[in-house]
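Let's turn to chain A:
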Amino acid sequence: MTDFLKKILFIDLIKGLSLTLKYNLSKSFTIRYPDEEKWLPYQRFRGLHTLNKDAQGRELCVACELCAKACPTKCITVVPMEDNNGIGIADRIAKIYEINLVRCMFCGFCEDACPTTAIRMGREYELACFSLDCAKADKQRLLAPQEIPVEFEGGYVIKARLERTKEGIRVRPDLTKKKRWW
Partner candidate 1 sequence: MIPLSHYLILSFIIFTIGIAGVLLRRNIIIVLMSLELIFNSINISLVAFSHFLQSMTGRLFVVFTITVAAAEVAVGLAILVAVYRQRKTVYVEELNEMKH
Partner candidate 2 sequence: MELIFFYIFAIFAVSSAIAVISLRNPVHSAVFLMVCFLQVAAIFILLRSPFLAAVQVFVYVGAVMVLFLFAVMVLDLGKERFGEHLHHQSPIAIIIIIGLVFVMGLGLAKAKLDAPIGKYTEAAMAKNTEVMGELLYTKYVFPFEVVSLLLLIALIGAIVLVMKERN
Partner candidate 3 sequence: MDTNTCIELALIIIKVIIISSLLFALPIPLTWIERKVAGHIQLRLGPFRVGWHGILQPVADMIKLMFKEDIIPDKADKWLFKLAPIISLVPIFLTFATVPVGDKITVFGKEVTLYISDMNVGILYILAVAGIGVYGLILGGWASNSKYALFGSIRSSAQMISYELALSFAAIGVVMVTNSLSLVDIVNSQKATTWNICYQPLGFIIYIIAGLAEINRIPFDLSEDEGTLAAGYHVEYSSMRFSFFMLAEYVAMVLMSVLAVVLFFGGWSGPILPPIVWFVIKVSAFIYFFMWVRFTFPRYRYDQLMTIGWKILLPLSLVNILITGLFLI
């Protein structure tokens, strides 16, 4: 009997309609990437690699090639050389340190393998570009500091703005304005 009444009075349909109306009026979850906002990952995020330096500004990498051995996709090329000028922490530094980002799968094994904590995964994830040159990350690019500092806590949506330059399109983050995304 109640079933019949429910059918006649369209109870189920009205329930559905009221639910969608509630959703319609509530706030949307969409992150307006790349125009206005951008997701800032947690510190544990595995993005573009960085090569770290110690407090004196010396390269931590000793070109032991353990990362290249550990890499499952064999995307890291390390060529060592001797150097006594104090660029590195030891007298052996990397002459070439190159990561093929097309092949890299961001597993983080290189991080684990590194004995000097030289290579770390950063938080850069906008790796798309117009030419294949930028698919290779050389030593210079890896040594340069990343836009988001390591100590900056992640898990936020931050303000950002889209920039169109000759080199390509970039999303510039604004670290001062952040909000929890949920």
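These made the cut because all candidates are chains of the complex that A comes from, given by their letters.
Throughout what follows, a contact is a pair of C-beta atoms (placed from the backbone, for glycine too) under 8 Å apart; a residue touches a chain by one contact, two chains touch by 3 or more; residues count from 1.
No experiment lies behind these values; they were computed from the predicted model shown.
Asks: Pick the one that touches chain A in this complex: which of 1, 2 or 3 is it?
Replies: Candidate touching chain A in this assembly: 3.
Asks: Can you list the residues on chain A that touch candidate 3 in the complex?
Replies: So the residues of chain A touching candidate 3 come out as 13, 16-17, 19-21, 23-26, 28-30, 32, 35.
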